[in-house]
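Reading through the structure tokens given below for one structure.
Shown here: the complex without one of its protein chains, the others still in place.
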Amino acid sequence: MSEAVFVGLPRRLVKLTIDGREFEVAEGSTILDACRRMQIDTPTLCQLDNLTPVNVCRVCVVEVEGSRVLVPACSRKVEAGMKVQTDSDRVRHSRRLVLELLASSVDMSLCSPQVHAWMGRYGATPSRFGDQVATAAQPVKIDNDLYVRDYSRCILCYKCVEACGVDAQNTFAIGVVGRGFDAHISTEFDTPLPDSACVYCGNCIGVCPTGALMFKSEHEMRAAGTWDESRQKVTETVCPYCGVGCMLELHVQDNSIVKVTSPLDHSVTSGHLCVKGRFGFEFVQRREAKR
Amino acid sequence: MFGAGGGTSSYQEAEETDLIILWGSNARETHPIFFHHLLRGVRGGAKLIAVDPRRTSSAEWADIWLGIDVGSDIALANAMAREIIHAGLAHTEFISRATTGYEEFARCVEAYTLERAEAETGVPAAAIKEVALAYARAEKGMICWTLGITEHHNATDNVLALINLGLLTGKVGRYGSGLNPLRGQNNVQGGGDMGAIPARLPGFQDLEDPEIHDKFARAWGGATFPGRKGWHLSEMFEAMDRGDLSSLYIVGENPARSEADQGRAVRLLSGLDHLVVQDIFLTHTAQMAHVVLPAAAGWAESEGTVTNSERRVQRVRRALEPPAGARDDIDIICELARRLGSDWGHPTAEQVWDECRSLSPMHAGMAYRRLEELGGIQWPCPDESHRGTQFLHARLWKHPVEGPRAPFHAVEHDPPVDRLSEEFPIRLTTGRRLDSFNTGVQTNEYTSPLRKGEALLISPEDGQRIGVEDGECVRVSSRRGSVDVNVRIEPTLRPGLAFMTLHFPDQVSTNILTIDATDPKSGTAEFKASAIRIDKIPAQVPAS
Partner (left out) sequence: MDIRTTGGPATAEEMAAVDGLLGEPESLWEGGERRASDDHLAYGGRATRSRRHLLLPVLHAIQDRSGWVSRGALEYACRRLSIPPAEAYGVVSFYARFGLQPRGALSLHVCDDIACKCSGAEELCAALENAHGPSGVVWHRSPCLGLCDRAPAALVERAGMQHKDRQIAPFTLAQAESILGGGAWPEPATYSMPRQAQPKLLRRIGAVDPESLESYRLHGGFTALGRAEVIGSDAVIREITESRLLGRGGAAFPTGRKWESVAKAAARPHYLVCNADESEPGTFKDRVLMENDPFAIVEGMAIAALATGCEKGFLYVRTEYPLARRRIENAIAQARAQGILKLEIEVRRGAGAYICGEETALFNSIEGKRGEPRNKPPFPVDVGLFGKPTLVNNVETLLNVVDIVVEGGASFAATGTKDSTGTRLFCASGHVTRPGIYEVAMGTPLRALLDTAGARKVQAVLLGGAAGSFLTPDQIDVPLSFEGTRAIGATLGSGAVLVFDDTADMKQVLLRIARFFRDESCGQCVPCRVGTKRQEEILERMLGGRDGDGRSDVLLLSDIAQAMRDASICGLGQTAANAIASGLTQLKVLNV
């Protein structure tokens, strides 16, 4: 083994064609990377830059010449000479159906505006399957002071499982349980979080794209009608606790911290925190009362 | 570490190394996000070895856990060194070129046979040998430590013993190899770098070096300030005891709660003529003060920088208005200066930082703008074209070696001061939990589902011997005092070893039990090793 290969070899460029335009990207990039570089808006639900692609939602599929089926842009690596179509009838059809099928089974109302824009773009009409269809509707799980889990919103994107598992926290408090339409996210034997392995790092919440996982504070503010993202300001700072130096994003509304996240691209955290960094901010705003 | 007070490696390297020894560190709970990096390394094939008296959650990830007796680290390290030397695995080329003091070191460790090490540490000889050889043979290897190494009366020697291992095997100064103290607080590193230790000026520059002293004096308009090193915390308490110190200005510390042998600390603090406390809380120490200066919280209510365990200087920013009356630290200090007759104006945090950069070569290139762009910069960063330094001491591998050689230090095993005896037969060690922080002033303000309050953790065997069950109350006594606390049975503890935290001083003052035997060089007390006795007390009538 040679030493100090840390500089990373300069990556070769690969030439491919997307929607008729030739483009060069670094070897090892995904089709999604290439699309983003070319400003082609590509819907994604289960992809996140700080997680290993699981390619399960299939909303990002594209047509690759020579491939019998569509391929997921988020995980498929580019190859020299690849010919990709991102807006063919087949692509539009599958993207539409994925969004429709999902939205017919779970409550996607708290997904980002971007997701709603994609639904509009592909003409997704979830109601067309009828109103007698099975859904994931179920009561909200509130079993601790920090998290709320509303699995009637869960699209099973696996992100929380990845964040709780090998991609970051390695605690594995939750996993995918059951199979087929009954597959769902759960602790072992559906045990309440306080009896599970959960360490409340909040990294699952940090990656959840649907609002299925939520900080209890946000849940309560939403219930009270006081949650207002337009009035929130996000400031980056460093966690006040241990010496690792995690970058925090403090979401502040009315001079009060309402949520804490971390930037996905920060070299220290990759977007992941621990319970202290995520929730340990209360002291700073309880001082008034104490003094 | 040989002239630079910081961890040598970057977190990224933990992901790509071949072997990591986590020594006296439960990073899984105390440095959780560093542990993410470490686990990426483990997933990628790195071997993990945990050295810790307790089988911690970090140790559960380890390929090998060496459950040493508390305070026997040097015996272990020296025996490992001896094994490495005897196996012909010492990096002789590196040693002869880049280090000094090897001969004496080798003579010293020769006395640490495996048999002796097994007797001192409790760890089987074969396992010590196995770990020694694995470390020496690894292409890249890191040693990381925390308070398990430094909260001892011989903390500095402990650290030196680990550094010796790195020098012996050439595991420093190269990508993926290093020696890394993981810092306990978000700016311990930065505080030291800025000179908030007795012998240093900003930039970790030697206060007693006349040239440096002059440089600062000139920059500060010919100001006069002492040219000799001051006291560290423990020395201050000794000075109070002697009557040599009668006024104290404390910024952001809670010694009335955080010092070992708390009874003594409180007594000495209350005997002061004048005590000023600047803090974001009315802490127990602040309550004893003559003057309290309410401060804004550094991380969320003011601007500035902090430095982490990989020497990365990062920006903190103001996200909240501080509560009425609380002021920025810079404001308070400048106001104080003004009232003492020196007008420093109203500098912004950036202006203060730029002044620091102009005097501290290792920070010189770190303009705010660049800190922002690069997501923080690792020192040293000598100029604005420099992207920071991923790992330290590459110079030791240059031909010829740049700068001074790295010294070996022959250090001897010296067991904990608080000896076990018939009267105090159990070793109490202290530590931290994932969801809490130090004395809990900050963390006790949020509700953590993990928090179960203070308890004395003991092995099932000890529980049985004493005749207590989980949740029962006991009296724990050391040579310094007693506290009453509930017992929690913890199967991962071995008989004779007990564990408590310092997180809930209002509930249980663990520091009444701890000893203030202090390392003369670093000033840290031996929180990790007290001798205690556990007595069952009759069940109390529960408060209604």
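Order as written gives the chain letters A and B; numbering starts at 1 within each chain.
By our rule, a contact is a pair of C-beta atoms (placed from the backbone, for glycine too) under 8 Å apart; a residue touches a chain by one contact, two chains touch by 3 or more.
Note that the structure is a prediction, hence the values are computed from the model and not measured.
Colleague: For the chain that is not shown, enumerate the shown chains it touches in the whole assembly.
Modeller: Missing chain, whole complex, touching shown chains: A, B.
Colleague: If I consider the whole complex, including the chain that's not displayed, which of B:P124, B:G230 or B:G403 touches that chain?
Modeller: Once the missing chain is taken into account, the touching residue is B:P124.
Colleague: Of A:S29, A:S94 or A:N144, which sits in contact with the chain we cannot see?
Modeller: A:S94
Colleague: Kindly state which of the options A:I142, A:V176, A:V234 or A:L264 is in contact with the chain not pictured.
Modeller: Result: among the candidates, A:V176 touches the missing chain.
Colleague: Kindly note down the residues of chain B that lie in touch with the hidden chain.
Modeller: Residues in contact with the chain left out: 28, 42, 47-48, 55, 57-69, 121-124, 127, 461, 491, 494-495.
Colleague: Tell me which stretches of chain A touch the chain missing from the display.
Modeller: With respect to the unshown chain, the touching residues of chain A are 55-59, 61, 69-70, 72, 75-76, 90, 93-94, 97-98, 101-102, 104-105, 128-130, 132-134, 155-156, 165, 170-183, 186-189, 191, 195-197.
The criterion applied here is as follows: only the chains that are shown with their structure count from here on.
Colleague: Once bound in the complex, which stretches of chain B touch chain A?
Modeller: That would be residues 11-13, 16, 30-34, 36, 39, 43, 139-140, 174-176, 182-189, 280-282, 294, 297-301, 306-310, 312, 314-321, 323-326, 375-376, 390, 434-437, 441-450 of chain B.
Colleague: Could you list, by residue number, the parts of chain A that touch chain B in their complex?
Modeller: 1, 3-4, 6, 144-146, 166, 168-170, 193-194, 198-201, 233, 235-247, 250, 252, 255-257, 265-270, 272-277, 279-288, 290-291
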